[in-house]
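Removed from the display is one protein chain of the complex; every other protein chain stays in position.
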Amino acid sequence: MKFALLVTAAPHQEQAWQALEFGRAALAAGHTLPRVFFYGDGALHGNSLFLPPQDEPDVQKGWQELAASHGVELVVCIAAAIKRGVMDADTAEREEKAGSNLAPGFVISGLGQLAEIMLEAERMVSFPA
Amino acid sequence: MKFALLVTAAPHQEQAWQALEFGRAALAAGHTLPRVFFYGDGALHGNSLFLPPQDEPDVQKGWQELAASHGVELVVCIAAAIKRGVMDADTAEREEKAGSNLAPGFVISGLGQLAEIMLEAERMVSFPA
Amino acid sequence: MNKASTLHILSKNTGALTATLLRSFSENDGLLLTADGVYAAFACGTTLPVGTQALRADVEARGLLPNWPESIALTDHAGFVDLCVQHARSLSWS
Amino acid sequence: MNKASTLHILSKNTGALTATLLRSFSENDGLLLTADGVYAAFACGTTLPVGTQALRADVEARGLLPNWPESIALTDHAGFVDLCVQHARSLSWS
Amino acid sequence: MKKTLFIQQRSPFGSESPQEQLDALLVCAAFGQDVSVLFQDEGVWQLLPAQSGRPLQKRTLAAQLQALELYEVKALYADAAALQARGLAPEDLALAVTVLDAEGVKALLARQDFLLRF
Partner (left out) sequence: MKKTLFIQQRSPFGSESPQEQLDALLVCAAFGQDVSVLFQDEGVWQLLPAQSGRPLQKRTLAAQLQALELYEVKALYADAAALQARGLAPEDLALAVTVLDAEGVKALLARQDFLLRF
């Protein structure tokens, strides 16, 4: 079955960790997960300057691994990202900011990416804060 | 009277805006505000890559102005900052991250800065999420 | 104006939060409604303490001015600062 | 196992949230308690639907296993995925 | 055609959720989804007249909700229990919504492909 996930919880919240565990379990069960959309505080997942507390799992790294192993697209909503201090190189240049901080494996795009995956997906599971 | 403020709300939350308005009003009334401590999600105030929504006030800029005009110290808790993707140049180098994103006017330091200002302050007002 | 009293600042609107606040509220304490806390003025079955104030901008933005109860005075951030001076300490509820 | 039904996923514990969920719950729907939603199993005066499940890790971490009600089955993330497949749609409450 | 229900559960200025949910709804509608909105719990405060972000220097969510009709989003619902608990009558509201009792809410949910409430 084709799943889509919507993550609006921030990376340090429990629901963010659950989204990752859910993604892993869905792929392990043979389902497909073409895209995860990070929206609201979930946009903070794309921040490369983030370090998890010691001895705690790195949610961002977990997603990057699923992206590499299963081709899961990690899309961060641009409007949510800009409001929360996550910027790719293009935006940083346009806004004359000193640098960008988008983590490898994540892409920044619009809400169309959410609407589009909903047209394809058989199930969408949401992980709110 | 000597005030200290503790901001644990994220910059896009209403309480963050209220903290700034409170700080302005306190200074306008002749009180002193030596330090604002940003903790919890409030640490996101120190992220330089953050842009407010169009036509909405820039909370970060507001604080930077108070720092410049009244010498208000803007201290971001280091532990909270690192968990939420805010890093000064030193930390970025130590953690081998590509860059830093601490906004000008803000400093990153430890909880001792909170405890210390509480010893001095006659009132502490907290702005939680 | 009681030097030993607490200014309670309510900025969320949940029944449980307001209930705990009211149970923790001493006779000479003050209550200021801010942000979503201003909705507490309309909570059925809840009586707010005499002297409760609210931030005007927050009430106005939410469209609550037309039906606002007269018993709750409206103030601004300068008034908020004054309330903090008048009370010995503040407690933010959210 | 009803194809037209909804899987409700509760991840917070407030009385108002649980009350609205239960009012929106149809006969063949399913309920999964996750994160702080697992505390809802102990809410006084609330009866959760027959067949409610909960994530074991979240129950265990919170120290709720010793008194956990037998009527609420424990599952893991693989079970969570299966529940999503069995129901036509999911609704996350927080 | 995919049917998606957006459940507005939060007050208008307390968080970014209502605005972000509305933005998502408009894009989903533009992509050809059959979208509807249910105002529930604190979300019914979004329906009050005379709201204005101006005193807070924020955008006015209510003004954007008024524009939903222009986008052909006409399926707007409110939970009767949420209105009643806040002392709001349907005629007090700034938007023409269909008021649903518990059975109506259940039936609405059961007609959807996707449900969003954040």
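Labels A, B, C, D and E are assigned to the chains in the order they are written; within every chain, residues are numbered from 1.
Note that in this section a contact is a pair of C-beta atoms (placed from the backbone, for glycine too) under 8 Å apart; a residue touches a chain by one contact, two chains touch by 3 or more.
Bear in mind that the values here come from a model prediction, so they are computed numbers and not experimental data.
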Visible chains that the absent chain touches, using the contact criterion stated earlier
A, B, C, D
Out of A:53, A:71 or A:104, which is the one that touches the chain we can't see?
A:53
Had the left-out chain been drawn, it would touch chain C at residues 4-6, 16-17, 20, 23-26, 88-94
Which chain B residues touch the hidden chain?
6, 8, 39-40, 79-80, 83, 110-112, 114-116, 118-119, 124, 126, 128-129
Write the list of chain A residues that the hidden chain touches.
12-14, 17, 53, 55-57
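Here is the rule we use: only the chains that are shown with their structure count from here on.
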Following contacts chain by chain, what is the lowest number of steps it takes to reach chain B starting at chain A?
1
Sorting chain pairs by contact number gives first A-B
Farthest from chain A in C-alpha centre terms, which chain would that be?
C
In terms of CA centroids, furthest away from chain B sits chain D
Quick check: how many Å separate the C-alpha centres of chain A and chain E?
26
Where in chain A do residues touch at least two different other chains?
83, 124, 126, 128-129
Where does chain D touch two or more other chains at once, residue-wise?
16, 89-90, 92, 94
Can you work out from the touch definition every pair of chains that touches here?
A-B, A-D, A-E, B-C, B-E, C-D, C-E, D-E
